[in-house]
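Please read the structure below before turning to the comments.
Not every chain of the complex is shown here; the ones you see sit where they belong.
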Amino acid sequence: MVGMDTAHLLVRVLDLVGAFVFAISGAMLGSRQGMDLFGVLVLAFVTAVFGGIVRDLLIGAIPPAAIASWHYLAVAMAAGLLTFWFHERLDRLRHPVLFFDAVGLGIFAVVGTQKALDAALNWPMAAVLGMISGVGGGMIRDVLAARTPVVLRSDIYAVAALAAGLVVVAGFYLELPESLVTLAGAATCVFLRMTAIYWNWRLPSVKPPE
Amino acid sequence: MVGMDTAHLLVRVLDLVGAFVFAISGAMLGSRQGMDLFGVLVLAFVTAVFGGIVRDLLIGAIPPAAIASWHYLAVAMAAGLLTFWFHERLDRLRHPVLFFDAVGLGIFAVVGTQKALDAALNWPMAAVLGMISGVGGGMIRDVLAARTPVVLRSDIYAVAALAAGLVVVAGFYLELPESLVTLAGAATCVFLRMTAIYWNWRLPSVKPPE
């Protein structure tokens, strides 16, 4: 019981950490594109919560977690204001931001897959919904900035999220303890993502990106 | 009782007026971009109803009001056809259109916040959902026209909608009569918006818009 509660608390905290990091990535793009403070905050919030909201709508968890409490809004506002004021310093923190972004991606993918499995979804779609939870925010961020989502044309990003979801699916059917599966899934995502960045792994494409 | 009914009828009528004005703004963008008649009508409808549909999906009011009846469709079609035929004359009516757009924004924000509070949402997210009801249509209009939503980079627009939502929240907790709160919220939005246009108020941004 205590283990369960600790695991859930851990997931909750990590989920907000993920939202914070994603909000920063949204706010940085907004700042760079010359949006005003409000636009920056909107992009921060939307990037942080869009993936999870799509997942919740699709599995019928209404109102979505990111709407039902004000915590995500507060976290996104804090991240947005910090980025707005300190975006020049953040520009220099490229490597830590990439690392935390990978952590956020892993957490979102793991939590999303777990929620989808809890909602009795079939396992391939559960892993896909986990991936959507992870990459959805970045996609809407890029659409609102009127550019093709980078996730559709760049290095191993969504694939790392999908791998995390598949680890969760495997753990679910093997009935492994949830906190172990959470950690293993998120670690898989972070490892794949950081390795892909380090070695500059890319998926094949029909013609090379310009 | 009679007061309640009058208030609800007033809100209903104002909601359709707001949809009409928003539909015009969608149809005008579509016409200017050389879309065909159908594209203009789609943009009119989507601009008029998207914000409210997102709100209804998020609070579980399904089917959304804009889908459950054909009134919004009829209003948007009428606005779209009028704009398609008379768009040159509408181009000259810049000031009245801005005024009615502010009225529509205020009404949508007020009605959206009230619906979210009725669905037992916490008050910060209720005000945010009111704002989304108000600005969502304009955002999807711009995304479909492949440009960054103006609401993310322009003058006090969404902030006026948020202010209207906060007035409704305050009135809700002070248990003020609903018709009074509706009027006060919408008036706050119109006043802020028109003042911002007149004095050219803008929110700060990291780099000035080109």
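Residue numbering begins at 1 within each chain, and the chains themselves are lettered A and B in the order written.
In the analysis below, a residue touches a chain if its C-beta (ideal position, glycine included) is under 8 Å from a C-beta of that chain, and two chains touch if they have at least 3 such contacts.
Computed from a prediction, not measured in an experiment: that's the story for all the values here.
Participant: Since every chain here shares one sequence and 2 of them are in place, how many copies does the full complex have in this file?
Facilitator: 3
Convention: only the chains that are shown with their structure count from here on.
Participant: Using mean CA coordinates as chain centres, what's the chain A-chain B distance in Å?
Facilitator: 30
Participant: Name, in rising order, each residue of chain B that touches chain A in their complex.
Facilitator: 57-60, 119, 121-122, 124-125, 128-129, 139, 143, 146-149, 151-154, 158-159, 202-210
Participant: Which positions of chain A touch chain B when the two form their complex?
Facilitator: Contacts found on chain A: 30-40, 42-43, 53, 57, 62-64, 67-70, 73-74, 84, 87, 143-146.
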